[in-house]
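Below is one structure, written out as structure tokens; comments come after it.
FYI, not all chains are in this one, though none of them got moved.
Read from first to last, the chains carry the letters A, B and C; within each, the first residue is number 1.
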Amino acid sequence: MRRRAEVLTVVFFFVIVVSLFPLGVGPEIETLRLIAPGVIWVAALLASMLSLDRLFSADYVDGTLEQMLIAAQPLSVLVLSKILAHWVVSGLPLVLVSPVLGMQLGMDVESIGVLVVSLAIGTPVLSLIGAVGAGLTLGVRGGGVLLSLLVLPLYIPVLIFGAGAVEAVQSGMEYGAHVSLLAAFLITALLLAPWGAATALKISLD
Amino acid sequence: MRILSKSFWLQVSAPKAFYPVAGKLIPWFTAIAIILTLVGLYMGFFVAPTDFQQGESYRIIFIHVPAAWMSMLIYVLMACYAAIGLIWNTRLSSMMATALAPTGAMFTFIALWTGAFWGKPTWGAYWVWDARLTSELILLFLYFGFISLQAAIDDPQRASRASALLALVGLVNVPIIYFSVKWWNTLHQGSSLNLDKGSSMEATMLWAMLIMTFAFWAYTIVAALLRVRAVILERERHSEWVGELLGVGK
Amino acid sequence: MLEAADLQCVRGDRVLFDHVSFSVQSGELLHVRGANGSGKTTMLRMVCGLVSPSSGEIRWRGQSARGLGDEFHKELLYLGHQAGIKAELTALENLKFSSAVGGHALDTQTAVAALRQMGLKGREDLPSKVLSQGQQRRVALARLLVSKAPLWILDEPFTALDVKAVAMLQDVLAEHVVGGGIALITTHQDFTLNRGALRALQLGA
């Protein structure tokens, strides 16, 4: 029930961000199509960030995090489940609505397909990387923005390849390379991020 | 052969012991830095021939390239120190990481700035969103992140451990910078120094670049040592030896 | 069974405590005493492994607790100043959630029973933020009734509890200890154990 509300907001957020650009760009469908992948991908980054600082902070304040650290199951598993939850509310919705947004911005079917794939592979990476940042900035002055300062630069490669894949297919080029690089990111992140985030949490609670 | 023994390093790597050692090293490296810079600049700006297509503007390369190299190298070095500090929590190595960050940021900025300056005549624009340029910009942000995270945490122990983790994560960016010219068709020109098929550029140019690089190296060492001494005093201010050093009777 | 060997804790630039050693056998309760800021909470968190000692080590059944890792955590129940109660969850949800995090899921009737025993009958389905301070504390303490961990570490368990609740908690502690468990607690109120061995550790000058 609470989840559904959250997902709703995120979707809502996307629609706003994406519909803000025709405003600036004007209705020329040509330009719209041109910028569509970038816009949608940036929206993905921002959405992921918006919810990031709420990833651990509540548990930190009310002491649940301590309990997780001394729980019988390994911390990284608990962290991974939290990351998953974060993706479900921040990433997944975008993957689902992206076809609509794509059409709204006049993308053709094939590019939309690639867009969805790239988002499906890319957005989990965002949540994974973000978790590490969230762990590091826990209980730190000026947390939220510092967090984004740390995380956004690391998001950029994902953005480049994600948007790159779609632009490639739009300009009739080969996009496999981009997608497989994204996949590589995902695997690396899956292996390292939970451990990294767990370490970060241990550090911030010591 | 004391240099090779482990105990020797353990001794030296104690801040108390390292502080005077650093003090002794500084003047030497300062001298080296100054001399190499002068030689390098002379070779770069007077000995090296004028480029047939770019004219004189290409001479920026003698600042730009060494700076760019250092920006990446220092980051790697910083990350290594930080990692050592994180794993074996040796105080000194964390301090070294802290001391290196600002210099790295500076060289990154120089690489960006000279690059942009160079871009105008060659590409007709100060800035293009090219993969290499962007990844170098990210490197600058990573340095900023490292510095501000450390600034934001009160407890120095926690601060250095947290920022160490960040430095390690940010390490992924370095290969991206280096190989960007290979991976994307960038405006930026590719590596002209490769180990397999020698170098494609004039010998004097190459030498000038290398000498400048070593000059920057020496400068980095000086700056790092100076800063690390300050950091040591700041963090160990309550230990007796610092007390004696500053003549504050405990 | 639980041993602390020559623990030292440095916080910022002050040595909080040094050369602290103790060992607690099953059937014993250790009352950690000391003035405000003497390091009781830090000590307990150190035993849990939440704070790493600047020197010395914790041993559990003869092995290093840090080495044992989750093996040790399985046998540990820690309740800190922060009860870990989520304001928006109900009492019941909170109890289930916290013990799920702790590692073993609870079925509803066990949980409800525990809450009733803590005197929260009729409050099970209220969001915890409307509960009184003491009631929230009781929700947290309800975990003691459903836990099988031999080692209990309780930081100020009596705060906000009324007289009746204090008495019943003392019984629960006695039960646990007599049943072969171990407990480390801190409290500023004078504290007696009607059964089982009570020992004290004084921190700070």
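Just so it is clear, a residue touches a chain if its C-beta (ideal position, glycine included) is under 8 Å from a C-beta of that chain, and two chains touch if they have at least 3 such contacts.
Keep in mind that this is a model prediction, so the values were computed, not measured.
Whole-complex stoichiometry, in terms of the displayed chain labels, is A x2, B x1, C x2.
As a convention for this text, only the chains that are shown with their structure count from here on.
Chain centres computed from CA atoms place C at the largest separation from subunit B. Each chain gets a centre from its C-alpha atoms; the one nearest the centre of all protein C-alpha atoms is A. Between subunit A and subunit B the centroid-to-centroid distance comes to 32 Å (mean Cα coordinates, whole Å). Computed centre separation for the pair subunit B/subunit C is 49 angstrom, with centres defined by C-alpha atoms.
The touching residues of subunit B, when paired with subunit A in their complex, are 131, 134, 138, 141-142, 144-145, 148-149, 152-153, 158, 161-162, 165-166, 169-170, 172-173, 176. Subunit C contributes residues 45, 48-52, 70, 73-74, 76, 78, 80-87, 98, 101-103 to its touches with subunit A in the complex. For subunit A in complex with subunit B, the residues that touch the partner chain are 129, 132, 136-137, 140-142, 146, 149-150, 152-154, 156-157, 160, 196, 199-200, 203-204, 206.
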